[in-house]
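Just below is one structure, and these are the notes that go with it.
In this view, the complex is presented without one of its protein chains, the others remaining in place.
Read from first to last, the chains carry the letters A and B; within each, the first residue is number 1.
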Amino acid sequence: MNFFSRKLAYYKLNKENSKVNDENKPKSLLERDIETNITKFKIKFNEMPDVTVRQFEIGNENKIQCAIIFLQGMVDKKIVNESILKPLLYDSFLKQESQKIMPKNINSIDWFIKNIISIDNVSKSKDFDKTVIKCLSGYTIMLIDSYDEAILLDTKGWEGRSVEEPKTESVVRGPREGFTESIYTNTQLLRRKIKNTNLKLENMTLGVQSNTEVSIAYIKGIANTDIVEELRKRLNRIKIDAILESEYVEEFIEDAPYSLFPTVAHSEKPDVIAAKLLEGRIAIFVDGTPFVMTVPMFFIENFQVSEDYYSRPYYTSFLRILRFISYLIALLGPCIYVALTSFHQELIPTPLLITMLGASEGTPFPTILETLGMMITFEILKEAGVRLPRAIGQAISIVGALVIGEAAVSAGFIAAQLVIVVAITAICSFVIPEQVDSITVLRLILIIISGILGGYGIIVSLIWMYIYLCSLRSFGMPYMSPIAPFNLKDMKDFFIRVPIWMMNNRPKLMTENQKKQGADLKPSLPEDKKNKE
Amino acid sequence: MRKKCILIMNIIIFLICLSGCWNRRELNTLAVSIGIAVDLTEEREPYKLTSQIVLPSRTEKESNSTKKPYYNLMSEGKTLFDALRNATHESGRKVYLPHTKVLLIGEEAAKRGIVKYLDLFSRDHETRPNLKIIVVKGKASEVLEIESKIEKVPAFSLDKLTEMQKATSQSTVVNLLEFNNNLISKTTEPTCGVIEVNKKNGNKVVEMYGTAVFKGEKLVDYLDDVETRGFLWIKSDVKSGIIVIPSTEENEKISVEIIKEKTKIKTEIKENNIEFTIRIEGDYNVGEFVSDKKINNSETLELIREGVEKVIILEIKSALNKAKDLNTDIFGFGEKVHKKYPKEWSSIEEQWNMLFQDIKVKYEFQTNIHGAGTVSNTAIPRN
Partner (left out) sequence: MKLEKGKISSSQLMYLMTGFILGSTLLLSFVAPITKQNTWIAILFGGAAGLILVYITSTLAMKFPEKNLVLILETVYGRYVGKIISVLYILFFWMLITFNVKGISDFFVTLIMPETPDIVFIIIIVLLCGYAVSKGLEVIARTSLLLVSIFIIEVILIFILLYKNLDFTNLLPIFDISLSKLVQGVHTITAIPFGETVVFLFITGYVSKIEKARKASLSAVVIGIVIFIIISIRNVGVLGNSCCTIRYPSYQAARLIEVGNILERMELLLAISHIAIIFFKITIYYYATTIGVAQVLNLRSNLPLVYPIGIISVIISSIIFVFHLDSVEIGTNTFPIFSLPFVFFIPLVTLIIVNIKEKNKKKGNI
């Protein structure tokens, strides 16, 4: 009981601490005196040598003290030098003799913004903390003596990756742009796909320590406003140290936190995100990662690749079905092998059985152990292939695996047919895009279950998984639609991909604004006028 | 606290289930049997069972020549199941039945009553209903010793032999399900295939032709190849075969190949007589035509047709006569009367044995000769 009471006290203490952090701290504001402000900033930016404070004077008769504060690596030096310092110090009419003279009494700082500052994106703030965060985000803070507001100048510019083809989703035909780590570039890439005022963006900052920028994007009129509201609520509830990748956000907003199947989709390509937005989904951008999330997610999205829509429908329908079959083989291959050879040998055709008997003659381990061992070895090889430097990685992966398999067979560790089963399983597991992680765990569990109960175990597990999938919800939407609540109209993109002129409607559950395009768009030959006459 | 109790209970229940995989059999604990032979013995136990177990070779390199890829496991017991289990006195592996293709029953055993041998295979969950039943003239276990030159394992060669019988349609192939159906039926008598061991050039060779006829569960007699084909004509089971047209001239040889045929039997009860009209619609090919006659002649075709029909009638008649001699309704005529005249059947059923002797048969034919091969007239010297 001591253990439990200690745990309880610790838990309560943690709760109080987190409460303290949540309470609103008194807002600190800027002062009128510039020196005080500069000192405030210097204290805040103590031990941060990359913060530069540049003081200067403007005005010809009454010299007004100004200062700009910026972070060295985060601002575009050219803009700071050319667009802030140069006009104010050098080209401004204030220093030279000209008609324009600075008026004597300037009431508010707006005069400066309207007349002097030559930066496009300007705002002002009295809040000290907000100013600090803006400075850390690449803004230049301009302080003017005797005004208690600071001018925030957008001078963002830092080294970042250029827009290039994403490594995880390469296509043969289709756009090759991928998102980058900067949220501004990403939203700009999205805007280029959907040039519509209905594409709304909402910004927020998450992460207590990291202050990462997060944006929600949706198309007003198509997306479901309830889901948008729910998403906002969930995002605002996140109180975490840092958001380093969209996965952090994903784990907070999921409907089913323990589920093996992802309920939030992600992608690296703007055309994919644009297509999903047009179906009524909502996208979440996270600064610092090129992976953009979309909610809600359906099970079928695991199998949809952007290239499906950029190639001929018959071919891509075939590929889609092939992906399904590969998924099943990848999941069920080893466990069916174990079940058939351990329990249901009567279901194996006789010639094959005799060959298998010969191959299994000298093997020491029961089939289930062999299979488990080989699958774990395969996972180890896969992981090693990812970690190794590229040159060696290639050599190890395929050739090494096969050689190891052959050697194991000759040494008498495993039966020869097991190598084939594992090889086919491995290849099939690479056919389905992305979501490979859930298969790995499920596969191992299934192998164990089939080793205990044979075919019965497999069937019961499959039904169990199916019930689980049907009960999953992604932001309130049933995960398995259009199969689970069956909707024939939405099946146009499930097993096969019908030609685009047939896809008239958006998914029913996603949005009420269903009609997507006009009817009767099937291409046909131009009417033969001669026949008509 | 309550959740912990429930969790512990769950774990205990699961552990009970997991504490052993009762039905798990590794591949190297199986003795896969391909064929089983059953005999009566006068020794200690009355039943002798021989299972042919397949021995797979470990690698391709060590196959062939010296080592045999099978071995025969013999065991005895008071009943057949007992004999099957007694095999474990000698073998470390239990006999695995689902891949058994043929069940060979010795003549002596069949004469005393076959049901004792079949019940095990009908009842066991491992055996499949398409197990082929064959009676052996002689001792069944001998057949499993005889190796064919082509197949490595005798039971496989027997299985392929049974499948090839449709080329001549002069033997019967019956599986366990059909045999049981005939046993259950009150009027139809069961039949099954026959194998005999002959000596050719000093070697023992297995040959399959003919039918074994049972009355009830006891083997009574055999039909030879001609009678068997007649039997198969009636059952509409002739898949292929050669009909040799009888000819008066010495050097004339005409052989016709049966492509496919369909038999329809009409049942009629006329004035206390039961009459069956057997209508055979068949497609044939002339396979061999060594004759002076011209083949494109309509007369010749008519002659061939008549010859075919005569041969068929002869075969059917011989089958019918033999069946009447043995007083066994192997054709299922009783069932046909039952199906067409259910009301009268209740009174007829008792006396079917006698009525069977008096049934009348009429024949109708539709014979189509499709072609005569790739040559029109025979290449013989014409003087």
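Here is the rule we go by: contacts are C-beta pairs under 8 Å (C-beta built on N, C-alpha and C of every residue); 3 or more make two chains touch, one makes a residue touch a chain.
Since this is a predicted model, take the numbers as computed values, not measurements.
For the chain left out of this view, which of A:L189, A:I253 or A:L453 touches it?
With A:L189, A:I253 or A:L453 as choices, the missing chain is touched by A:L453.
Taking the entire complex into account, which one of A:L29, A:I445, A:A484 or A:V498 touches the absent chain?
With A:L29, A:I445, A:A484 or A:V498 as choices, the missing chain is touched by A:A484.
Quickly run down the residues of chain B that touch the omitted chain.
6, 13, 17, 22-23, 125, 128-130, 177-178, 180-182, 184-185, 338-340, 342, 345
Can you list where chain A touches the absent chain?
These residues of chain A touch the chain that is not shown: 343-344, 346-349, 453-457, 459-460, 463-464, 466-467, 470-471, 478, 480, 483-486.
Everything below uses one rule, namely that only the chains that are shown with their structure count from here on.
Can you check how far apart chain A and chain B are, centre to centre, with Cα atoms defining each centre and the answer in Å?
67
Using the touch definition up top, name the residues of chain A that touch chain B in the complex.
341-343, 345-346, 350, 353-363, 366-368, 415, 451-454
Hey, which residues of chain B end up touching chain A in the complex?
17-18, 21, 23-28, 30, 32, 34, 54, 56-59, 96, 98-99, 101, 126, 128
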